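Notes follow once the structure below has been shown.
As you look at this complex, bear in mind that one protein chain is not there, while each of the others sits in place.
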Amino acid sequence: MPDRVLRAMTRPVIDHRGPEFAEMTLSLFDELRWVFGDPAHVFVFPSSASGCWEAALTNTLSPGDRVLAYDNGFFAARWATIATRMGLETEILAGDWRRPADPAAIEARLAEDRAHAIRAVLVVHNETSTGVTSDIPAIRAALDRAEHPALLMVDAVSSLGATALDHADWGIDVTVSGSQKGLMLPPGLGFCAASEKALAAAETATSRRAYWDWEETRRSNERGFFPYTPATSLLYGLAEALRMLREEGLEVAFARHARLAEATRRAVEGWGLENYCADPAAYSSSGTTISVPEGVDADALRAEILERYDMSLGTGLGPLEGDVFRIGHLGDFNELMLMGTLAGVAMGLRSAGVPHEPGGVQAALTFLAER
Amino acid sequence: MPDRVLRAMTRPVIDHRGPEFAEMTLSLFDELRWVFGDPAHVFVFPSSASGCWEAALTNTLSPGDRVLAYDNGFFAARWATIATRMGLETEILAGDWRRPADPAAIEARLAEDRAHAIRAVLVVHNETSTGVTSDIPAIRAALDRAEHPALLMVDAVSSLGATALDHADWGIDVTVSGSQKGLMLPPGLGFCAASEKALAAAETATSRRAYWDWEETRRSNERGFFPYTPATSLLYGLAEALRMLREEGLEVAFARHARLAEATRRAVEGWGLENYCADPAAYSSSGTTISVPEGVDADALRAEILERYDMSLGTGLGPLEGDVFRIGHLGDFNELMLMGTLAGVAMGLRSAGVPHEPGGVQAALTFLAER
Amino acid sequence: MPDRVLRAMTRPVIDHRGPEFAEMTLSLFDELRWVFGDPAHVFVFPSSASGCWEAALTNTLSPGDRVLAYDNGFFAARWATIATRMGLETEILAGDWRRPADPAAIEARLAEDRAHAIRAVLVVHNETSTGVTSDIPAIRAALDRAEHPALLMVDAVSSLGATALDHADWGIDVTVSGSQKGLMLPPGLGFCAASEKALAAAETATSRRAYWDWEETRRSNERGFFPYTPATSLLYGLAEALRMLREEGLEVAFARHARLAEATRRAVEGWGLENYCADPAAYSSSGTTISVPEGVDADALRAEILERYDMSLGTGLGPLEGDVFRIGHLGDFNELMLMGTLAGVAMGLRSAGVPHEPGGVQAALTFLAER
Partner (left out) sequence: MPDRVLRAMTRPVIDHRGPEFAEMTLSLFDELRWVFGDPAHVFVFPSSASGCWEAALTNTLSPGDRVLAYDNGFFAARWATIATRMGLETEILAGDWRRPADPAAIEARLAEDRAHAIRAVLVVHNETSTGVTSDIPAIRAALDRAEHPALLMVDAVSSLGATALDHADWGIDVTVSGSQKGLMLPPGLGFCAASEKALAAAETATSRRAYWDWEETRRSNERGFFPYTPATSLLYGLAEALRMLREEGLEVAFARHARLAEATRRAVEGWGLENYCADPAAYSSSGTTISVPEGVDADALRAEILERYDMSLGTGLGPLEGDVFRIGHLGDFNELMLMGTLAGVAMGLRSAGVPHEPGGVQAALTFLAER
């Protein structure tokens, strides 16, 4: 977390029903619309991002509605589970976890759905578990080609602020995200960016909702307030984080993430290890998932690195447990921090006895130095 | 917010899937059970307290279940609204907002309900809007006398840490609370303390739930984890706040709150103003709601005090708007801070031209000095 | 200490030999000249204010030089002691500790000094120990009337930022101050504001000096640097504190201090206690020293108030030990904090059994409310 954000979070909590608070949040909403790419509204909940998956579904859909959930990763699968729990008819379109969501498969399924029973398509933009980024504009095009009116809902938890994302231009209806990744905050805030079409759907959707209800929230938000006590400290931090992104420029931040991601891949290649993502066009700018060789326990490697170098790498989630580890390279991160991280991985590979080539760190360095 | 809590919140965020995190949260759960009074489990959500109202209802009840919601204040009424939204048959037992929940009325209604259609009774322990504290053991006794199996659900948002509360001893089934009142944290965490009976109800309750689902949460909690990204910074602050309460002692903290509340009432009396709470046995230790004289706009008074003395008093909520203002005296608060607060009110009354007697501050001082 | 200053102090320490640092300090020097009232230069030392007494003397005087030190308080006396230690011929002009420095006495002594043996006159602007403020322009006028070329050196440790002070207009040669009073910082920085005349004196003064040497410091300062490692965190805090004073306005800040001081005196009078300062024209805006009745131990009273109300009052310094206590009312302080403070004193007077009248707090409140 950047110092600036941390310091902003320690400002004294002010009256969340007073004029100073309203002024702060109104300008915050402007900045949120900017970072998401001009949605009709961005809802901010005191919650984890997963709460906003639920919010996206219950505000726009009614019990028994059919949703098409593309499953190509741990978080994609969890979203589908939540849809089921909330009483929706959840149809899973099983994809290859090592590849991005397949627009052709989505188009084919939607084309079949002449009756337009499918009311929403759920896709994860960047799968944190696999390091695979899906092509959202291509999926939008698939819906358009199928002339299908389903809402397009996108999980952008680990892409927002790290990779290009344009809610309005890309024709997304609900973009879900959270505070703790590209926005460089502690966890505790969830976001739902909504299109006019999604807001209209909320007027007729009958799924039960109270905490997550958009309508009451929006009425409060319009005057700069929230229908219940907001997490003020996190909102202070959010305002500061958005200021930092403004100062850096979104395009510059995206290029920085892309460069660090490429350097990471050079290291992986240099070590002779395998990038779990099998499609180079879908390599993630936010994080890289790395397969360990047959017979190696990825979690033992992670424990070794944590113990020796006080560095915490991401674990393999769900079925990937023990088979992969994950290097995050998003948020407040630069070349030097990445090189420290890669050095830690290199030393851990060696001390844990994982078979690998020695050239990873040098390969990353060479790439970064050449730019 | 106390400095200690603030400093604790700025500790670096650690891996919420790692062993250090698990150790911290397991001891945190012990302390939470202590502060609530030995419930079977305390659920911690990244949410406002109102989210936990929803959690209490959806985890233990099924659509169409009848609940009896005692309405004697703004927050009591909101809880009833949430019950309705979540598909419950909500029966409102309308009480006098200036008085505590009436055990006799609850007993009478439950006695009528021979079929035990009522599955839960909802009561607010301390109504923040009115400064009225209800007698939860008396309500428990009412259920017992009526031999009624309904779950007893209590909103302790503004009583926890300020007034005696004993989940197990008092036979409560779900106690709902939040981080930002007696626990001296910023807003952002909600709590559901649950009895074994409530946990058992959760096994059969069919209300839809995902984010708020107790079962998955509990399984994670048992090993020190959460099913989704927790608000780590707030958990750090929570651990520190509970440490402070341990050091002071709960009984000592309750006595401190009671003393500050009595001093506030002496001031109100000294000013010749009216305590909104009409029942001395129900005076709140957490906050005092004060009626302004006929013809005075309480919000104009509040604005004057904010402008001149940079002090934010509570506004009149719902139907009380403009007719009352609220003085909070809970959390990290002492005699000197209270005297500063009361002086600010006194000066504001004068500069805003509100008719009053001059003796309020002196009366509070005399009371505090005499102890 | 204000939150804003505290947060500023936690910014990461930057290279004190780099361009970003230079830019910050150059603008800091501008602001320091503003707050002191346009001296030729303000020296900033990592030191307590007392170090700057030494710096003022050794940079402008030579061993054996005669200085006239007006003694009307604990800090005035300490400054004289330091002058003696540094090898100066220190002549003490003994004043009444309950009264300000007497311009007539200074004029008389200087008029006698036909040979101009006296090279500097040392006066304390606001004596923290006694709550007595001396009239510096009147002392300047005394020097002028005596047509005496002695340097005028003023200790403004507890007046800077609280009371009008104008280095250039008032014809001061060296103004000494520190970070921890009106500038609202933690202790750790000392200041010497110097006139051109003082800087010229430094060119010939032969007192030994290294750490405190102005010449080397000034050459570094001109480019935004320091000749040795500066206390960067405190400089960050200083920049923020000066920003706060700019925002409030110096005149507004002075009026605030004057009002709080008057309210304090009303309380003292209301309690029937005696203000140690015997000259109403010299009452201090920064702090009030209060005599306790015969037979009362002021330190026992202070201990009682610290124990019961966690409030630390100033002790009687030097010969005043046990006979007085001090209420500070400077820096980041407002009406409500003062009223809390006075309430704490009132309760302490009562619980410690100090004979007093009950009307003090009410008298202060009435004064503040009437403005």
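In order of appearance the chains are A, B and C, and numbering begins at 1 in each one.
As a convention for this text, a contact is a pair of C-beta atoms (placed from the backbone, for glycine too) under 8 Å apart; a residue touches a chain by one contact, two chains touch by 3 or more.
Keep in mind that what you see is a predicted model, and the values were worked out from it rather than measured.
Displayed chains that the missing chain touches over the full complex: A, B, C (touch as defined at the top). In the complete assembly, the contact with the undisplayed chain comes from C:Arg17, out of C:Arg17, C:His116, C:Arg219 or C:Arg371.
From the options C:Asp213, C:Glu274, C:Asp297 or C:Asp323, the residue with contact to the unseen chain in the full assembly is C:Asp213.
One chain is missing from the display, and on chain C it is touched by residues 1, 6, 9-10, 12-18, 45-51, 53-54, 63, 81-82, 85-87, 178, 180, 186-188, 207-211, 213, 228-234, 306, 312, 315. Listed here are the chain B residues that touch the chain not shown: 3, 7, 10-12.
By the touch definition given at the top, chain A reaches the unshown chain through residues 309-311, 334-341, 343-344, 346-347, 350-351, 358, 361-362, 365-366, 368-369.
We take it that only the chains that are shown with their structure count from here on.
Spacing of chain A relative to chain C, judged by their CA centroids, is 55 angstrom.
Along chain A, residues 10, 12 each make contact with two or more other chains.
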